[in-house]
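With one protein chain withheld, the remaining protein chains of the complex are depicted in position.
Labels A, B and C are assigned to the chains in the order they are written; within every chain, residues are numbered from 1.
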Amino acid sequence: MKKVLIANRGEIALRVIRACREMGLATVAVYSDVDRGALHVLHADEAYRLGPAPAAESYLRGDLILEIARQSGADAVHPGYGFLSENADFAEACVAAGVTFIGPPASAMRRLGSKTMARRAADEAGMPRVPGSVTGLESVEEAQQVAAGIGYPVMLKAAAGGGGKGMRAVLRPEDLAAAYVAASSEAERSFGSGEVYLEKLIERPRHIEIQLMADEYGGCVYLGERECSVQRRHQKVIEEAPSAVVSEELRRKMGEAAVRLALAAGYVNAGTVEFLVDEEQNFFFLEMNTRLQVEHPVSEMVTGLDLVQMQLRVAMGEPLQVQQEDVRLRGHAVECRIYAEDPENNFFPSPGKITRLVQPGGPGIREDCAVYEGWVVPLDYDPMLSKLIAYGETREVAIDRMLRALEEYVIRGIKTNISLFQRILRDEDFRAGRIDTGYLERLLAREPAKLEGIVSEDKVPEDVVAVVAALFAASAAKERTSIASVGQESRWAVAGRREGLRA
Amino acid sequence: MKKVLIANRGEIALRVIRACREMGLATVAVYSDVDRGALHVLHADEAYRLGPAPAAESYLRGDLILEIARQSGADAVHPGYGFLSENADFAEACVAAGVTFIGPPASAMRRLGSKTMARRAADEAGMPRVPGSVTGLESVEEAQQVAAGIGYPVMLKAAAGGGGKGMRAVLRPEDLAAAYVAASSEAERSFGSGEVYLEKLIERPRHIEIQLMADEYGGCVYLGERECSVQRRHQKVIEEAPSAVVSEELRRKMGEAAVRLALAAGYVNAGTVEFLVDEEQNFFFLEMNTRLQVEHPVSEMVTGLDLVQMQLRVAMGEPLQVQQEDVRLRGHAVECRIYAEDPENNFFPSPGKITRLVQPGGPGIREDCAVYEGWVVPLDYDPMLSKLIAYGETREVAIDRMLRALEEYVIRGIKTNISLFQRILRDEDFRAGRIDTGYLERLLAREPAKLEGIVSEDKVPEDVVAVVAALFAASAAKERTSIASVGQESRWAVAGRREGLRA
Amino acid sequence: MILWLVIDGKSRRVELPASFDASVGGTVECVVDGRVVVVDACVLQPGVMSLVMDGRQYRCVLDGDAVVIGGARYGVEVEDPRSLQGRRGSGVGAAGPRAVKAPMPGRVVRVLVVIGEDVTEQQGVVVIEAMKMQNELKSPKAGRVVRVAVVVGDTVGSGDVLVVVE
Partner (left out) sequence: MILWLVIDGKSRRVELPASFDASVGGTVECVVDGRVVVVDACVLQPGVMSLVMDGRQYRCVLDGDAVVIGGARYGVEVEDPRSLQGRRGSGVGAAGPRAVKAPMPGRVVRVLVVIGEDVTEQQGVVVIEAMKMQNELKSPKAGRVVRVAVVVGDTVGSGDVLVVVE
């Protein structure tokens, strides 16, 4: 392997490019029209245009990507996460084109990609899973039968699903028929397959997942767990490693079960087995993600390993250099997904130009960021700007360090969810580890949200606020040449200048 | 302890402020006139002016600092490194003023601060040291006697010394008399004391030091070693942990010897015992630094501990929460001291305005930085802009990661020594760990220095360079409004505009 | 220079010395609602300032129509007396025409109504998408669509008018 094409964008593309550079591998970036000035392009050795902004015309064009790999002489493709990363056909097409796909073989991806197939694989591997069906439901009647067997409440889920689509919680038998039709048609619309299955609804579950790494020779290690229970609309918001509630014993049990599943499916490279854990610390197989995940850095911080470098070495055909007993967890890491969205206005997306960017730093802080001052965040892709990761000796140190870093962070020109993190990280329940997948929605539903998390201990005197506002307004008025560069402040500037005439 | 005054500036002041913030302690910054806009001021809860730029009128004014502590209600002072950090009188004055000095007691500082006294303390603690005198030499005759006893070559050193001043290597007996006079008078000029002693010259020694942390209750742990053999003019340039040559056994021996010395001297808080290690892995006590050191982050990376938070807790009277057996080293860390100096022009200092700053990030990178785009680096203090630290599973990974980060780093407007690090980190001897305190001077003496380290593998085609230069020049010419902001480029802009008239 | 500001709903009057260059900073005596306040302001970058008052240090960042001080955000309006008049008169009742505006920047993925169509209150009229989030915008009232300002594929900014219902 000499040259790697990174079939992705944003922070993960830059993450992979950095790993390649550190290992002496040449890199090829691809970009859509709105990403010509993106950081992943700036850091690559070569760069090629894919097409217009929409992903379907650019980052999802496997055919174009393989053509660019051929043209540039890239002998491997890293898919990152999202886009083509879980597309078995693309993985197959890579192999057919003589290009290494840095990820699992297409066969393992297919076997574990469908949720119903994965549930059967979990049964074969002797892994506990949520009770329910392991094949698609043929009819409402079958659904009623299965539900009666396991008992209400139950959850309907799309077999091909993800991101919360095609999912319905059903609390009473009389609601099942309508929910079945709704979930199935939503699944059909979203994934092109109406197949749904049914499982018992776990109450107040924690989302805990095991990171795996497997080589081509049957070597497979688990690299501890991550807890991702802080979710909004089934999307992870904060991740941490280790979990506040997983004992050494539980970790070993979950880890060994995950390894069994991977080995049974012929899995190779990085993968994650997701579990639900109930209040009695029972764990249930949820699904397997057959790719690198967004939240992999927290595992890197506590294991001291570099998962992307490991992925590259496995894809080169090297055996794992780490045995299970070499994996030693140390300290605690927390990750915040910094998004361009407005937590004070329905979490509406906030694409646009970043007019000021001051990033945090110092001890225990890592940032995987793909934006810069002057960058225009496109409206065509997911709103992630950056991943901020804090490490500390204990969970408390990591949380307080993250709060310190968030306070240092300045992103201007667009809205971000930084204040949401400040709220969560200061919340007593979060700090005590009392979280489950419904935690964040409950927190957000709580009343006077605004001040609770955002204001620091000391209130700023009103006069200070007034003087600061006046100085900024006066500055905008005087610095006529800088109006263009401060963008949004122009309204102030205009008003300030008018005042200036009277002063 | 509620409020900490940080009696320092630059990255270490910011480092301490961050630790205080993470622990919920209020912070008081002090600043000289040229530092009003410095980052350590921006991140503090309170800030007070000390005086004009020269250190003697600002950061060395212990009286003013204690007055500010009183006025602001600060109940502790962190001295950082340099300035007042090793001033026993200041430590004593703090105690007298009822303010906690975050560092060792004045008595321990005095006992270990003079090199001759420290050498006697080392003898008492049964610690190997370089053969030679343990008291100041009274005369040339005494020097000749001692030198004859231990054998040439020998080294003359100032008892109160530091930074290479008052030091002379003497290879032959006939040179001793002149060297004695020179060293003694240089020591008198630099430190106000002409006391010199003499020790055997260790050939090709490595500089390896042990980090200690001691509490008030006789608890003392060693936190592994750091190797700082890459030096220029007796100043450390690159530090790393662990050393490439220290075995588990040697680490234990050096660590235990260092702990004995600290306990014997009644030492409390963070300290470092410096050793020379010869080619046969014999180690010799060199001196003890009774403060936090510049290079402490590499120890933090490999131990997972936060030394400043530990310092604060010890100063609060808490016992150490870490026992020796809890200290587990993992991975490798390298630190580069990014200086405002020009490696291509005699390492002349390069103060001035930073017109563009692009900092590296991503996995394994930590930066302790106290500058920003627009900051004017003052000419009054040491030239350190930032400490860049890279962590990796192995020494090789850490080095390659540092190279990647240095490539990402852009500092414009002033000169920096980034290219020097690229040269060292690509040098075969450094990569193989074949370093000693003379290594860097030998590397710098080697011929066509310029290209060896700086150019990446692929040569940039000449046409690309020409086009890039033309585009920047044309851009400067067209963007008349931005001329002011690009500063140094004005010459280009003027020339470009003239050309523009003809085009 | 005299500035009239509205900060989190409260009106303030701040007077700065005419000779003071706020883009550079320095020690300055201001008059806030008649009280004299002495501060030391230091501008680090445009829009980033360190303010010291009575020893307390505040890190201040300008963010659009707000200032962020020590992590807390304060909405600020610079009042222009001449514009107040207009603002007061701009309230419209349910009776007049009502516009459906984009609540976020985005791309129009569906237009669900045509000109002349009758719509009910809360009926979806346009779907816009940004960053993989779709948003169905609804009519604020029952009435007739008198204007459709966008077509599928258009990029719209926050606040742009999409449809007008009368």
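Here is the rule we use: a contact is a pair of C-beta atoms (placed from the backbone, for glycine too) under 8 Å apart; a residue touches a chain by one contact, two chains touch by 3 or more.
All of these numbers come straight from a predicted model, not from anything done at the bench.
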In the complete complex, the chain left out here touches which of the visible ones?
A, B
Among B:A264, B:L444 or B:A474, choose the residue that contacts the chain missing from this document, as touch is defined above.
B:A474
Sort through A:L42, A:V181, A:L250 or A:L444 and give me the one touching the missing partner chain.
A:L42
Among listed residues B:Q211, B:S350 or B:N417, the absent chain is touched only by B:S350
In the complete complex, which positions of subunit B touch the hidden chain?
340-342, 345-346, 348-352, 355-356, 358, 379-383, 407, 410, 412-413, 419, 422, 454-456, 458-475, 477-479, 482, 485-486, 488-489, 491-492, 495-496, 498-500, 502-503
Which parts of subunit A face the unshown chain closely enough to count as touching?
29, 36-37, 41-48, 71-72, 372-375
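In the analysis below, only the chains that are shown with their structure count from here on.
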Look at all chain centres (mean of CA atoms) and spot the one farthest from the centre of subunit A.
B
Between subunit A and subunit C, what distance separates the C-alpha centroids? Give it in angstrom.
31
Using mean CA coordinates as chain centres, what's the subunit B-subunit C distance in Å?
48
Residues of subunit A that contact two or more other chains, please.
358, 407, 458
Which parts of subunit C, given as residue numbers and ranges, touch two or more other chains?
43, 45, 56
